[in-house]
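Before we start, here is the structure in question, set down as structure tokens.
What you see is the complex with one protein chain gone and the rest in place.
To keep things simple, chains are lettered A, B and C as they appear, and every chain counts its residues starting from 1.
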Amino acid sequence: MTDTALSVEGLTVHFGGLVAVSDVDFVVREGEIASLIGPNGAGKTTAFNVITGFLQASAGSVRYRGASLDGLRPNDVADLGVVRTFQKTSLFSGLSVIDNMLIGLHRRGRGRVWEILLALPRIKAEERDLRMQAAAILEQVGLSHRGGELASDLPYGEQRLLEVAIALAARPSLLLLDEPASGMNPSETQDFMNRVSAIRDQGTTIFLVEHDMRVVMGISDRVIVLNQGIILAEGTPEEIRRHPEVIRAYLGGAAADA
Amino acid sequence: MRHAVTAAWVVFLFSIPLWMTDLYILHILISAGIFTIAAISLNLLLGYTGQLSLGHVAFFGIGAYTSALVSLGFDLELTDSYTFVFAPWPVWIAFIAGIAAAGLFGWLIGKIAFKVRGAYFVIVTISFAEVVRLISLNWVDLTEGPMALNNIPPFGVAIPGLWEQTFYQKLPNYYLILVVAIVCYIVVRRLVRSRAGRAMIGLRENEALASSVGVDVTRYLVLATVISAAMAGAAGGLYTHYIRIVDPDIFLFIYTVTMVIMVVTGGKGTTAGPVVGGLLFGILPEVLREFASPEVQWVIYGVFMIAVVFFLPQGIVPAVTSWWKARFAAPEGGLGTPEGAR
Amino acid sequence: MSNLKRVALFVAGIALAAAAPIAGSAETIKIGVTQPLTGAVAASGNYVAQGAKIAESFLNASGGLLGKKVQLIIEDNKSNPKEAVATAEKLIVRDKVPALMGAWSSTYTLAVMPKLMEYGVPMVVETSSSGKITTSGNPWIFRISPTSAMEAQSFGTKVGQFNIKKANFLVVNNDWGLGASNQFQKMLKSKGIAVGVVETMDAKATDMSAQLAKIKAAGGDTVFVTTGVEQITLVLKQMKEQRVTQRVITTGGSSSPDQLIAQAGAAAEGSFHLLFFAPWFPGSAPNPEVATAFVNEWNKRGHNFAGLTEGFRGHDGIMTIAAAIKAAGKAEPKAIQKALWGVKVDGVNGDIAFIKQGPKGKESAQNIPNVYVVTIKSGKVALP
Partner (left out) sequence: MPEFLQHLLNALILGGTYALLGIGLTLIFGIMRVVNFTHGELYTFGAYMVFFFVMVLGVNFFASILLAMALGVALGALIEFVLLRPLRGADIDTTMLVMIGAWIAMQNLEQFTWTGIAKSIDHPFPLDPLVIGEVSVSWVRVFVFAFAVLLIAVTYLLIHWTRLGKAMRATFQDRETAALMGVNVKGIHTLTFAFGSCLAAAAGALLGPVFVVAPTIGDLAALKAFAIVILGGLGSIPGATLGGFVLGLAEELGAGYVSSGYRDAMGFLLIILVLVFKPTGLFAAKERIG
């Protein structure tokens, strides 16, 4: 349980003259649920973007299970098992739920273009298999009944679940969730936390950016606090809750409530 | 049931020359067929990957010119003492060469497309077509410039030494184009209902998300452009050996616009859309010819295109399909989404 | 798939609608004309069509052909070779015309030629100048317009009086322009006259300043210009602006001096023009009564006088086909083709008769037309 999965060293990101993230180090360990928290503009999403290849770091390096992620494109990062969701709801909104899932399952297909064009039997078998896998993941997140509906027609909470389902379809060993619970009502949030825990229990490491402290404190094994581009504190939820600087800089009353 | 309808439809298309004795109508159908193939190819880019390529006619023209040149042969005076002589090749090989050349340029444009998107991509593709047009116009040694390449040999089949048939007549050309169109239709249909096609649709719908789940954006954009360009090149080759003349006007922007109108009207991102649009706009000019001068026709097309975007943004096919479904229930499986809805 | 069925119905509907009005009357003799009535060279194409219509009414006023009325079917090839093929196809297959006239530019004519072979229908070529047309072995081609080589040769007999030392060329980059430049260069060189630079321009180009700067820098006393009248107007104006003082000689017969006087004004002064008809002096044409009658009818119809230098071709072309139909005694393609070889027509340009050109056994026919030179002097067209 203590093996390092993801390690970030000396990560620095500039936007023009602005420093978004400055010389940050942290790790995520295999099998844990780690959370990255901090006030708006602390650089959380920027860190996510660098890890998943959407943004180029100005300095520093990111490694996952020994392989360097520096300079890789998002799809290469996904190939190494690191898959993310997005802060703003991000779906293939013009397509049906099942088609969303099938695109998510892209990495699990093996069919080559010439095989597809010749409609070889193994392509047909693969299609059937992919559809079954899609159904299984929808079952897992509780969206089975929505398969034929248009993604954009789903209620908000289910859209966020579908995002996670799409990411899961890519078979991640490390799942990065960017504010997955934002906008959910309390019962949706509770349900969501259970599902995330279940995903971890099936062997997927989870790294979370979240504003909702109930979620963070409720499911995290470890919390990393980022403020103005630098690491402020790191530790178990219990430690973070009591950390004086964190309380001063960020948590304030929220910690007491939780 | 669906197979029966498809089969009936194909049989009908194959039967047309048997009862249609008016060669002029056959000629119109052949021309419409060629443009339908081009529209099918454009749809792969415009409808499925969501890239508005406004230089598509370049691929069509490159296919046409390459096929014509390979079948005619040419010589290029490279230096005063050395002239490169290219002997004529059989038409079928020339046709394949045209497809390959168009595909190659598709690969190049696909690579550029990865760098620039949106308005930039549109303008790059327009510029590409314009550059190719100007080259075809000015590289007189190779292309004969505005004088056009003439007397291009038609297709033909032969059993060496025993029997041969050259496609001077409408009938074999009709069947040839019908077969190629069906092949292109099947290629696009299989592609878009596969993992590869879904990757393309994914990057149309949400590129960031698609790449985050492992879709290699460059690869699928390039793949779509290459296949699309190759099909457009095939249409160009069919055109060149049927009309038997090719001149730089083949690269005019107006032809790209024609293809775009076909795809948008029929329904972009649907397999049947470009077929409907292609036949409609392949046949309409000939019907209107009697009633309206060409400029009036084009005014009508322009207004029609605006009207389609305003009132039928998904095109005819999705509109008819959803009307049909609403009326006769029984939703179908497959990529059963209102494709093209964005 | 149901949507496809709809398309099937639609296609069938169109097919039926289009098939209905075919049956034509046997009361008329049809002659097909394909001309650029719209697009880049529309002006000239319309003049030719107007000339052809005058021939049609002349013929019908004198009782028609073989006791039947003559009916021209004029199709627009939209200044585009592909459309030229489409119009020929339509005229031959739909309208079943036994003979064609067209298709103005060499490019369009060359495009149509395989169709003539395919269906076996003769075509009288009224304007095109490319040598290729009569040398490629198409026995259905009967050309009444001169080739660039003939024009150059004819001008060669008069070139002495121009006292040229060194000449430059500015030509449109198509068969017509490039062909003319090649043939005139050859002719000039054979007379020991130096050739400076050869500049080309796109048919749609409007700014020739770069080419003119080069021509000016090259020196010389004469510049040969081959292009349509609109572009000649621009060239003359821009030469004045850039103080290019070389003498201009236009070739190809499409310069329409009246239009130049109207649109280029003083810039047109002193330029020379090779023409195939000089409508200012119909009395001095080889067939004065034909030329005068044509000019009178043209003016009576209110057509643009400047168009006469083009329009006469339509008249001569139709009259040539009519003479062949009369000689053949029937309006059938094969018979007309045969009869064309023997015709002698009094045309506006001169006497029309055909000689053989091209590969043996499948020769094309070529007429030897007259070439005139006119100049613009104090705002009027004059003989030099």
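Here is the rule we go by: contacts are C-beta pairs under 8 Å (C-beta built on N, C-alpha and C of every residue); 3 or more make two chains touch, one makes a residue touch a chain.
Computed from a predicted structure; not experimentally measured.
**Student:** Name every shown chain in contact with the chain that has been left out of the document.
**Tutor:** B, C
**Student:** Quick one: say which of C:89, C:151, C:175 or C:230 touches the chain that got left out.
**Tutor:** Checking the options C:89, C:151, C:175 or C:230, the one contacting the hidden chain is C:230.
**Student:** Among B:104, B:183 or B:257, which one is in touch with the chain left out?
**Tutor:** Selected residue, touching the omitted chain: B:257.
**Student:** Looking at C:66, C:194 or C:217, which makes contact with the chain not pictured?
**Tutor:** In the full complex, the listed residue that touches the missing chain is C:217.
**Student:** Residues of chain B in contact with the chain that isn't shown?
**Tutor:** Those residues of chain B that touch the unshown chain are 50, 52, 112, 115-120, 122-124, 126-128, 130-131, 134-135, 137-138, 207, 253-254, 257, 260, 264, 293-299, 301-306, 309-310, 313, 342.
**Student:** If the missing chain were put back, which residues of chain C would it touch?
**Tutor:** Given the touch definition above, chain C has residues 38-40, 42-43, 173, 199-202, 204-207, 209-211, 213-214, 216-217, 230, 233-234, 237, 240-243, 263, 265-267 touching the missing chain.
The rule we apply is simple: only the chains that are shown with their structure count from here on.
**Student:** Of the chains present, which has its C-alpha mean closest to the combined C-alpha mean?
**Tutor:** B
**Student:** Where centres are the averaged C-alpha coordinates, which chain has the largest centre distance to chain B?
**Tutor:** Result for the farthest chain: A.
**Student:** Let me have the rounded angstrom distance from the C-alpha centre of chain B over to the C-alpha centre of chain C, please.
**Tutor:** That gives a centre separation of 35 Å.
**Student:** Please report how many Å separate the Cα centroid of chain A from that of chain C, as a whole number.
**Tutor:** Roughly 73 Å separates the two chain centres.
**Student:** Please list all residues of chain B that touch 2 or more other chains.
**Tutor:** As it turns out, chain B has no residue touching two or more other chains.
**Student:** Would you pick out the residues of chain A that each touch at least 2 other chains?
**Tutor:** As it turns out, chain A has no residue touching two or more other chains.
**Student:** Note which residues of chain B are touching chain A in the complex, please.
**Tutor:** Contact set of chain B toward chain A: 187, 190-191, 194-196, 198-199, 201-202, 205-206, 208-218, 223, 331, 335-342.
**Student:** Which of the residues in chain C end up touching chain B in this complex?
**Tutor:** Counting only chain C, the residues touching chain B are 1-8, 10-11, 14-15, 17-19, 22, 38, 76, 78, 80-82, 85-86, 89-90, 93-94, 106-107, 110-111, 113-114, 118, 130, 132, 136, 173-175, 178, 202-203.
**Student:** Spell out the residues on chain B that touch chain C in their complex, using ranges where they run on.
**Tutor:** Listed in rising order, the residues of chain B that touch chain C are 2, 5-6, 8-9, 12, 16, 20, 22-25, 27-29, 31, 137-138, 140, 145-148, 150-151, 168, 243-245, 247, 249-250, 272, 275-276, 279-280, 283, 286-287, 293-295, 316-317, 320-321, 324.
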